[in-house]
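See below for the structure under consideration.
Every protein chain of the complex appears in place save one, which is left out.
Think of it as A and B in the order they're written, each chain with its own count starting at 1.
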Amino acid sequence: MPSAGRKTVLRALLRDPMAALGLGLVTLFVAMALFAPWIAPADPIRLNVVEKFQPPSLAHLAGTDQLGRDLLSRIIYGARTALSIAITAVGLAGLAGLVLGMIAGFGPRWLDGLLVLLFDSLSSLPMIMFALAVITVMGPGTGTLILVVVLVSIPAYARLIRAQTLALAGADFIVAERAMGASGARILLRHMLPNVVGPLVILLSMDIPVVIMLEAGLSYLNLGVRPPTPSWGNILYDGYTSLRAAPYMVMIAGLPLVLSTLGFTFLGEGLRDALDPRLQGRGAR
Amino acid sequence: MTDELLAIEGLGVDLPSGGWLPSRGRPAINILSGVTLDLKRGETLGLVGESGSGKTTLARAVLGLQPISAGTLRFDGAPLESGSDFRAIRRRTALMFQDAAASLSPRMSVGEAVVEPFVIHRAPAGDRRAKALDLLAEVGLPPEMAARYPHELSGGQARRVGVARALALKPALVIADEPTAGLDVSVQAEILNLMADLKDRHGLSYLIITHNLALIRHVADRIAVLYLGRLVETGPTAEIFARPRHPYTQSLIAAEPRPDPRLRRADLAIRGEVPGILRRPTGCEFHTRCPIARDICRSTAPALHTIGTGHFARCHFPETTKKGG
Partner (left out) sequence: MTEAILSVENLSLRYRVPGGAVHVLRDVRLAIRPGEVLGIAGESGCGKSTLAAAMIDLTGANAERTSGAIRLRGEDILHLSADDRRRLRGAEVAMVFQDPMTAFSPVLTIGAQLVDFQFNRTGASRRDKWQAACGMLARVGISDPDHAMRRFPHEFSGGMRQRAAIAAALLMRPAVLIADEPTTALDVTMEAQIIHLLRELQADYGCAIVIVTHHLGVIAELCDRVAVMYAGQVVEEAPVDDLYHDPRHPYTQALLACDPARIEERSGRLPAIGGRLPDLRTPPPGCAFAPRCSKATARCLTDAPPRVVLGPDRSALCHEVAP
């Protein structure tokens, strides 16, 4: 968005109660992730077996787990894990999709055909099987997780960008740039890029919770983030195995998953409405 | 230095008929063929035709935005063959679009848009902001317009921005596609007068593409009439309007509704529709609608006949001027 539009987008977001809620939740989780060392009341990996399975109390606002670790601190550090993985993975995939999609849409036809073939083959892989196969080969871990997400998400992003780019290529203002003698690079970067990133940003923000869930799911299966690094999936797994001893753990671990998913989804939907030029005109005319 | 700025000779444009993979046997669609036309320095040439006549394609082909399949182009004496030839003339040519607002990058302010030609061609513009305001002033727009975005402009304002940008580098040739389409009559004159003033001031040549005969009569020195991708008549404006020789030109002029109820026509000037480009008639393209068509018109394509100095018509019977045309 151009600088002129930024303020109006924010205003449009805040006008929509659901979008404002989403923005609030996302801000909360981002703050948790960024300032974890300062806001977490305890060390998330320090064991204290004496204090295991403590229900929520003033000392441990969210209780402790089977190893006596402070759950609230683990949740806060878990936000760090979840968001850093989700944002890195979605960001890398988005960037790759943006570049490949623009090349496909603006480049020569043979290259477009080749890239589309690549996208189609990538997205024809069954996601779960593919993820398990990559994990088997590379071993579980944060890097593997990110790689899987990036490979699986690129086609959708690239297709979106390619379609946008193709539609723009015939637009009058692009022909006008060509007629003025603008270079291909200038047309792509100065004129096409700002017009295609909007929809991508929306899609990315709505995909972040998907990745958070995926990370939690794989970590739950012990195929994602390795313990003792706190991850919402790990906490959920721990809670599940200790369901009888400490039923509150599952709920406490599930809550941030649900809230962050809702937050990013609401924000994405709000962004979609705020950035839609047809809706944007409401106030202007 | 010659008198001739742009020379188009035997120009043809074919479009591949769809399909992504290279195909055999699929015929190309012929859009333009055998178009020979020239534009002199300081002249305004009106290119007239209905939709599907290929007039916009012709404009884009001249600027190298549309690959050509036959013929030659010359600009200021130098042939235009390769991409680099066209790039070399970009500074000296400009294109104005039918939809002026759509031809402006939606996320670029008016101020940025009008100085973009300087940026693209790394031309010294001094202070860019001052230059932008100069250009806006030249087309009669107040300085505060520089901060506006294309969707905030009225039709007339967008037009003026289009003119400012076209003239930024003081080109020799401006191609204007329907420069007043969608404008109210009271505003269209402002744009045309502006274009005329700038032409006088900077010695421009215009190629104006339009279907609006009433308007082109006032601005063009010469007129070229296209029908289904063929040049059917070309000549001095006054002569064409006084004595059109091609039956299509005659029908076009006669069909124009006249803003005077005393001049109502009882009969129809022309029947039928322009045949689809895929169903191009044999012989003379116009024979399916021509009031004077004979057998030869259905079988043989007519040659361009010389009527007078600079006046040509592609018709087997160019002397048979219909009465009241």
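List of remarks:
Just so it is clear, a contact is a pair of C-beta atoms (placed from the backbone, for glycine too) under 8 Å apart; a residue touches a chain by one contact, two chains touch by 3 or more.
Being a predicted model, the structure only gives us computed values, none of them experimental.
In the complete complex, the hidden chain is touched by one of B:Leu95, B:Leu213 or B:Ile307, namely B:Leu213. Checked against the full complex, the candidates B:Leu153, B:Leu192 or B:Leu228 give a single residue touching the omitted chain, namely B:Leu192.
In the full complex, chain B makes contact with the omitted chain through residues 50-51, 155, 184-190, 192-193, 196, 211, 213-215, 217-219, 237-238, 251-252, 255-265, 268-271, 273-274, 276.
We adopt the following convention: only the chains that are shown with their structure count from here on.
Separating the centre of chain A from that of chain B, both taken as means of CA atoms, is a distance of 50 Å.
For chain A in complex with chain B, the touching residues are 1-2, 4-5, 109, 113, 171-173, 175-183, 186, 190-191, 194-195, 277, 281, 284. Listed in rising order, the residues of chain B touching chain A in the complex are 20-21, 60, 63, 65, 87, 90-91, 93-95, 97, 99, 102-109, 116-117, 120-121, 149, 151-152, 165.
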